[in-house]
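Could you have a look at this structure, given as C-alpha cells, before my questions?
Of the protein chains in this complex, one is absent; all others appear in place.
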Amino acid sequence: MIPKPKEVRSLHERKAGIWPYLLVAPALLIVVAVVFIPVLNAILMSFQSYDLRRPSDIAFIGFNNYIAVFKDTLFWQSVLRTVIWVVFGVGFQFVFGFCLALLLNKNFKGRGLVRSVSLIPWVTPGVLIGLMWRWIYDGSYGVLNDLLMKMHIIEDPIPFLARQGTSFPAVIVTIIWQGIPFFAIMLLAGLQGVPHELYEAADIDGANVFSKFFHITVPCLRNTIYVTTLLRIIWVANSVDVIYNMTGGGPAYATQTLSVYVFNKANALNLGYSSTMSIMLTLILLMVAIPYLKTMFRNQEA
Amino acid sequence: MKKSKKLIVLAILSALCLLIVPGCKKGDDKSGTGGEGKTIEITHWYWADNSDYSAKMQEIAKTFNETNGKNIKVKAEEYPWDGGGYSETLFTAAMGGGGPDTAAWKLTSTPLFVANKLLAELDGFINNWADKDDIEENLWDVMKQAGGSDKIYVMPWNTQVLYVYYRPSMFKAAGVSVPKTYEEFLEACKKLTRDTDGDGKIDVYGFGMRGAKGGQEPWGSFIWARGGNFTDFTTPEAIQGMQDFIDLFKKGYTPPTAPTDGFNEIIANFKSGKTAMTIHHIGSSSGMVETFGDDVDAFVFPAGKGQWTSMGDTENVIFESCKNKEAAFEWVSYLATGKGQEEWCITTGNVPVSKRVQAMDFFQNNKFMKVSIEGAPYAGIFPILDTTTEWINTVWPNTVAAALTGQKTAAQAMEELQKGLYGDKK
Partner (left out) sequence: MERRQSVISRILFLFLPLILLLLFILFPFYWTFVTSIKPEMELYGKTVTYWPRNVTFDAYKSLFVDYNFVKPMINSFIVAATTTVVTLTVATLASYAFSRYRFKGRKALMVMFLTNNMFPTVLLLIPLYAIMRKLGILYTPIALVLAYTTFTIPFSVWLLNGYLNDLPMSLEEAALVDGANRPQAFIRIVLPILIPCLVATGVYIFMNAWNEYTFAVMFTNEKSRTIPVSLRNLIGQLGVQWDLLTAGGIITIIPVCVMFFFAQKRLVEGLTAGAVKG
C-alpha cells in the first residue's frame, strides 16, 4: 500500500493521509458517543440554578454559580486540601512504586508470587479499602494503636480519624497504599523496554547504581514517567471512595477534598453548584497538565 | 486507492453503528404492565440491614405472590443502603426514566421526589382502603407533612423509637439508679465514667455518643431537654442543650473517638463494655441480648424542660411511572397491615404501624418494645425540608465535630446548623 521509500525517512515525516484518523476513530467514537451529551449538559447546568430539590426554580443565572463558588471558603479549603492530597498521595505512590518496580525487576526466588501479591491493594474494592483502614485506625479496637502501644511509641490510643490533625494524614497513607501497585506495574512494564546494552556499557565504564539509575533508567522511562504521573494526578484528584468510606469528608471538613465536596453537593442534588465546582476542578487539573503536555510535546518533536 | 480508504472508514463506522442500534430496537422493556399475559409484574426496590432481613424480604415477596390471588408478581430487588446513598440511586434511576414501581423509603427524601413529580399520590387508594383506620391518625399526618401538602405520597411501614440502652450491672457498681430527669441523666454520665481496674486510665465511659452521620437523632433529645426545639436552633435553650452535648465530650464522659463514631462504633463500644449507656432503637436489641443476656435494659430519654426522642421511619412508595398502581397498592398495603407487616416486624423487631399487629403477644411481651411504645408520645422527626438530607449528611456531622473539637462555640455551631437547614432567611 505505502510506496517504498528510496531513502530512509523517519516515520513522522512520512505522509500520514487518512490512516491516523481511521486508527483513532473507534476510540473517539465510543468516548464521544457516551460522554458528549452528559458533559455538555453538566456545563450548561453550571450556568443555571440547577438544584433538583427545587426543580421549579431552575433558570439561567449566568455566572452566579461561579461567583458563589469563588466566595465559598469551603471551596478554597478543599482546593488547598486537594493540592496536599495529590502532592503527598501521588508523590509517595510514585517513590514507593518505583522502588517496588526496580525490586521486582531483579531476579530472585519467588519473584512471580511477590509480583502478584503486590497487586493486592489495587485489587481490593474501594469500599473494603475504606472500611478496613478505618478499622485499622480505630481508636478503640484498632490494630495500629495496639501496635504503637506495644512498641511503647504512644501510651494512650489515638483516635486517628476523629482528630483534626491526624485524620487527613491518615487518609493520605491509605491512598498511598492503594496507588503503589499502579506505579509498580506500569514502571515495571516500562523497564522492559530499556535496552540491556546501555547498562552493560555503563558497567564497563564503572558507573555505580545511582548514576546508572539517573543516567539510564530515568531518561529511558521519561515518557512513561510523564504519562503515569499525569494520569495518576488526575485519578487521585478525582478519587472519592477512599475518603468517602473512611471519613465522609469529616471531622469538621478536615478531609474534604474538592472531589469529595463535589460528590457531597451532587448527592445533595445541587447539580448547578457541583457542576461549577467540577469545571473549576477540571480547569485546575488542566493548569497542572498544560506544562506537562508542553514539555511532553516538545520532547516528542525533538 | 483513495476509494478503498473511504470504504474502510465507512465499514468501521457502520460496524460501530451496528453495535449500538440493535439495542435500540429492544426499546423500553420496563416492567409494570402485564402486557398480553395475565400476570402483573411489580418491581420493588429495598435495602437490607443484614442478611436475615434480606432473606425475609424475599420470603415476604414470595408469599405475597403465592397468596394475593390477583396474579400480581412482585420482584423484590435489593440495593445497597450505602449510608443513605440508596435514595440517590433511586432518584437517579427515576429521573433517568427507569427505576422500580415501588420502593422502600425514608421520609427525608420525600420533598425531593415530590418536587420532581416522581411519586404517585396515594389519597385515592387510601380513602377507599378497608385497613385505613388500622394505622394511627397521627402517622398519616406525619406522612402528609413530609410531602409538604395535604396529599399523601408515602405508605407507612414501620417505625423505630430511640431510647437509652444501659447496663444494669454498671449502674449498680457506680451506685446510679435509672435517671428520671435530664439532670440526673447528665449526672449519671459523669458517675458512670470510671477507672474500674485502677491503672489510672478510664475504661468505662458514661455515654456512647454518636458524633458521625446519624448522630443528630440522639442529639435532638439534648436540645429539647433544655427547652429548645427545631424551628430555631439559636435560642438560648437550644444552645444550652448543645453545650451539654459538647461538655459530655470535653469532660471525657464519652469515648475520645466520639466525633467520628457512627452506628457501628457506638454499638461496638456498648457491647464491649466500653460505655455504660448509648442511644439507639430496638433494631439492635437482639444483638445486645445475645451479648449480655439480662444485663442490658432500656429507658426513655428523660424529660428536662422538654422531652423529645427521635422516631426512625421506613415506608414504601409507589412511583408515578408505575403502570399498574392498583396492583402496586395491593403490595404496599400488604406490607403495611397485612401478613407482610407481621413477618417483617417480628424479624426486625421494628415497631409495627398496624394497631392489629402491635397488639400481638410477641410485641406486648418484649421489654424493649415496651420502652419503645412508652417513648412513642414524645417521638418526633426532624423538620423535613428539601435541605434536610444535605443537613443530615454533611452539615450536622461536620459542624458538631467542629464544636466538639473546640473550633466552634456552641452558639456558633447552632447558628451554622440553623443556616444549613433554613437557609439565610429567618
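For clarity, chains are labelled A and B in written order, and residue numbers in each chain start from 1.
The rule is short, and it goes like this: a residue touches a chain if its C-beta (ideal position, glycine included) is under 8 Å from a C-beta of that chain, and two chains touch if they have at least 3 such contacts.
Computed from a predicted structure; not experimentally measured.
Only one residue in the set B:89, B:235 or B:358 touches the chain that does not appear here, and it is B:89. When the omitted chain is restored, the residue from A:69, A:86, A:170 or A:188 that touches it is A:188. Counting the whole complex, the residues of subunit A in touch with the unshown chain are 1-2, 4-5, 8-13, 16, 19-21, 23-24, 26-28, 30-31, 34-35, 37-39, 41-42, 45, 96, 99-100, 103, 105-106, 108, 112-129, 131-133, 135-136, 141-143, 146, 177, 180-182, 185-186, 188-190, 192-193, 195, 209, 220-224, 226-228, 230-231, 234-235, 237-238, 240-241, 259, 262-263, 266-267, 271, 274-275, 278, 281-282, 285-286, 289, 293, 297, 299-300.
Although one chain is not shown, part of subunit B still touches it, namely residues 20, 23-29, 47-51, 53-55, 75, 77-83, 85, 89, 92-93, 95-98, 263-264, 267-268, 271-273, 283-284, 291.
In this section, only the chains that are shown with their structure count from here on.
Of all the residues in subunit B, the ones that touch subunit A in their complex are 1, 5-6, 8-9, 12-13, 16, 20, 83, 85, 88, 91, 95, 111-112, 115-116, 201, 211-213, 255-261, 265, 268-269, 272, 274, 386-387, 389-390, 393-394, 397-399, 401-402, 404-405, 407. Of all residues in subunit A, only 1, 17-19, 21-22, 25-26, 29-30, 33, 52-56, 138-141, 156-157, 159, 161-164, 167, 247-253, 256, 264, 267-270 touch subunit B in the complex they form.
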